[in-house]
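The complex is shown incomplete by one protein chain, all other protein chains being positioned as in the whole.
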Amino acid sequence: MTDYALLLIGTVLVNNFVLVQFLGLCPFMGVSSRTETAIGMSFATTFVMTLASLLSYLVTTYILIPLNLEYLTTMSFILVIAVVVQFTEMVVHKTSSSLYRLLGIFLPLITTNCAVLGVALLNLRLQHNFFESIIYGFGAAVGFSLVLVMFSAMREKLANADVPTPFKGAAIAMITAGLMSLAFMGFAGLVKI
Amino acid sequence: MNILLAILVLGVISALFGALLGYASIRFHVEGDPIAEQLDALLPQTQCGQCGYPGCKPYAEAVANGEAINKCAPGGEDTIKKIADLLGVDVQPLDDNHEQDDSSQSNLPKVAFIIEEDCIGCTKCIQACPVDAILGAAKQMHTILSDECTGCDLCVAPCPVDCIEMRPTPETIQNWQWDLNKIAVKQIG
Amino acid sequence: MAFWIASSPHNHNKAETSALMRLVIYALIPGIFAQWYFFGWGNIIHISLAVFTALFCEFIVLSIRNKNNISKQLFDGSAVLTAVLLGICLPAIAPWWISIIGAMFAIVIVKQLYGGLGHNPFNPAMAAYVMLLISFPLQMTSWQPPLTLMTVDLDFANTLNVIFSGFTKEGYSVEQLRTSVDGFTMATPLDTLKTDLGIGFTVFESIEKNVFGEHFALGWEWINFAFLLGGLVLIAKKAIAWQTPVSFLSSLFICSFIAYTITPDSSASTMFHWMTGGCMLGAFFILTDPVTGATSNKGRFIIGALAGLLVYLIRTFGGYPDGIAFSILLCNMAAPLIDQYTRPRTYGHHTNTKQEEAK
Partner (left out) sequence: MESIIERINQGKFWHFHGGIHPPEQKATTSDKPIKQLSLPKQLVLPLQQHIGRQGDLLVEVGDKVLKGQALTQSSNPMAVPVHAPTSGTISAIKKSVIAHPSGLSELCLFIDVDGEDTWKKREICQDFSQLSRQEIITKISNAGIAGMGGAGFPTHIKVNTKPDINFLIINAAECEPYITSDDLLMREQSEAIVDGIKILDQLLNPAFILIGIENNKPQAIKALQQATKHIEKIKVCVLPTKYPTGGEKQLIKILTGKEVDSGSLPINSGIVVQNVATCFAISDAVINDIPLIRRVVTLTGKALSKPQNFWVLLGTQVSYLLEQAGFVNEDNNNQNTQASLQTSPPVIMGGPLMGFSILNEQVPIVKTSNCILAPSKTEMPSAFDNSSNEVECIRCGQCADVCPSQLLPQEMQWSAKAKDHQQLTKLNLFDCIDCGACAYVCPSQIPLVQYYRVAKAEIRQQQQLDIKSEKAKARFEARKLRLEQEKIARQAKHEKAAAARKATMNKKSADGGTASSAVAAALARVKAKKAADQNKAETAEPTNQVQDNNVQSEKSQVKAAIARAKAKRLANEQATKPAIDNNVQDSVVDDKKARVAAAIAKAKAKKAAEKEPSSNPDVSSAEAQNTSTGADDKKARIAAAVAKAKAKKATKKESSSSPEVSSVEEQNISTDDAQNTATDADDKKVRIAAAVAKAKLKALDRAKQASTTNSEE
């Protein structure tokens, strides 16, 4: 049980998907201008990543490997992720249309979010069993969400800072993300995988 | 042989997921888009048509499906900011060919005023006023209800004897505003 | 005759931001003195280098952004304070360009790029320290052992020589300076303990080493004690809020106390955690930086507790010996989010404004 916990902490903090492995940067920059959108996005991404890593594990182990079609893994992953994202989009549109409108283009963009595809492929490369891949998917999503929400709160405050005009907007956001990843380096080595 | 198998497998998987999505789209069907009403609530309702649309509601619907958000001259900067917040897009400066309607000299809004000696009671302005803020009948004297008038100056053009002019509302104790530069507050940075 | 319109309130209690900053700098002096006493001139040289670079960079940036009355802003003490903090945290015999690069990074990137005083989300000194630690690991971990343990006596000229040329007058390199009589290179107490525990020693065996001195950490304990004194003076003079340091130290104490009770032989004592590394400096001088900290008291408690936990985690499990800088940056990152959820209850409102607004 403890190594599941260590895996989770390792994925959330030590090799955080956004700040250490630099995956999923485009929604990270795009959605983080307001905290509500960031929170909405993080729920959607967590749902998608966990479900996608689960389904991709099932598809690989019970369909592709028995029929030794390993070379189809990437394509089937994309298929799985696209389905899950489409499904999420419908759910979000139904449940809260304001969130749907706030997220706008970034909801369907989760399909192309490299963190989502990344988690599926990493599951494969690290030969995670069924339960580990779910924990890994969930951990990656929680890491993504934690950093996204913190970053959105900072950007909301930065919006009114007296930043020199050439640096206003995305430039200062990039620099802030850089400093954040500097801080996350401190977790290096925390968990010996 | 292997290729056929691959195509078959992918075909089965996508068919399966296709069915799932089909079912989901029926169950989660969403009608209408309430955004137009929210946008309309933000606009200043002067129905002045300077955005090129006959009134605020049509402009709201146009913005709902993609029209530029910076055409509302009377609303000025803060309406654009509100629309940008609502739609989650970034704020653009006011469209330049729609001249900035908030009277630059005094920051108090302008209101139409009829010079009563000239009015010949032709009711042209009454027909033109989008909010019925002009009192009067054919051949009778016309006058403008100053707190109903939205300052859209649609009535100035049709008047044949040019007796309507836009005047800023006077500054009284009630609408007087503390303004920052009266006290020489120098902001560092 | 017309009078001139002023806005109320008309009088002021004459408090000045620059006075506040100067007070914090004066409170640092006991700590610097202790550092000079145990580790020689190294840090003082670094502090002066950093201060000079900081003022120079701030002057350039302010004039580029043509801000008005630059001299008032330049000498309001914020740049000097950042430089002094950075100078204290650097290893005494690190090369000279370390403090110059650090000061430049702190002032230009972390502070002025965000809009100058009051706008920066990260503490400039700590961000610079972390950047240096990650970019120049070798120079940043060449910690000089206390003077009493060293074979070579480092007077001012000699230290200057080491900092600027990398060798003492007699030709000893930095590495040789750090080797003790019995041939081992001496590291900071925290580092030694971490490596020993890693190899499998128990805490008691490792404590015998000369680096630890009689109590907890030769030299370091007095430096931390001096900073503790400076901190208490600041709290007495109401320059900093007491909530952050108290919650930071207590959370560190609790974590280490629990660990100590569970596995006494593989975790250091609580006092050791308090009195080594930059714990007291971080608690009273850096975590309490009002610009990058939380705004409300509740927020300060949470930040302090979070920082204490992170410091303990990094010190025991993490890769770096002393996690103070990292945990402070992480708390600065979390501060705006914490602020949104810890607003105090306003007069006449029943629940906390956040829930009330959600209601």
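Labels for the chains are A, B and C, by order of writing; each one numbers its residues from 1.
Simple rule for what comes next: a residue touches a chain if its C-beta (ideal position, glycine included) is under 8 Å from a C-beta of that chain, and two chains touch if they have at least 3 such contacts.
For clarity, every value in this text was computed on a predicted model and none was experimentally measured.
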Where does the absent chain make contact, in terms of the chains shown? A, B, C
Considering the complete complex, of B:Val12, B:Val89 or B:Val161, the missing chain is touched by B:Val161
Which residues does chain C use to touch the chain missing from this display? 1-13, 15-17, 19-20, 69, 72-73, 76, 78, 116-119, 238, 241, 290-291, 293, 295-296, 339, 343-349, 353, 357
Residue list for chain A contacting the dropped chain reads 157, 159-160
In the complete complex, which positions of chain B touch the hidden chain? 40, 43-50, 52, 54-56, 73, 78, 85, 97-99, 109, 115, 117-118, 120, 122-124, 127-128, 130-133, 138-139, 147-148, 150, 152-154, 156-158, 160-162, 171-173, 175-180, 183-189
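We adopt the following convention: only the chains that are shown with their structure count from here on.
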Far-end chain from chain A, centres as C-alpha averages: B
Centroid of chain B to centroid of chain C, CA atoms only: how many Å? 53
Determine the centre-to-centre distance between chain A and chain B, using the mean Cα coordinates as centres, and give it in whole Å. 38
Multi-partner residues of chain A (each touching 2 or more other chains): 162
Residues of chain B that contact two or more other chains, please. 189
Per the touch rule above, chain A residues touching chain B in the complex are 34, 37, 59, 63-64, 67, 69, 72, 75-76, 79-80, 83, 86-87, 90-91, 93-94, 97, 101-104, 162
How about chain C: which of its residues touch chain A in the complex? 65, 109-110, 113-116, 119, 121-122, 127, 130-131, 134, 310, 313-314, 317-320, 323, 325-327, 329-330, 332-334, 336-337, 339-340
Considering only the defined contacts, which chain A positions touch chain C in the complex? 35, 149-150, 153-154, 156-158, 161-164, 167, 172, 175-176, 179-180, 182-191
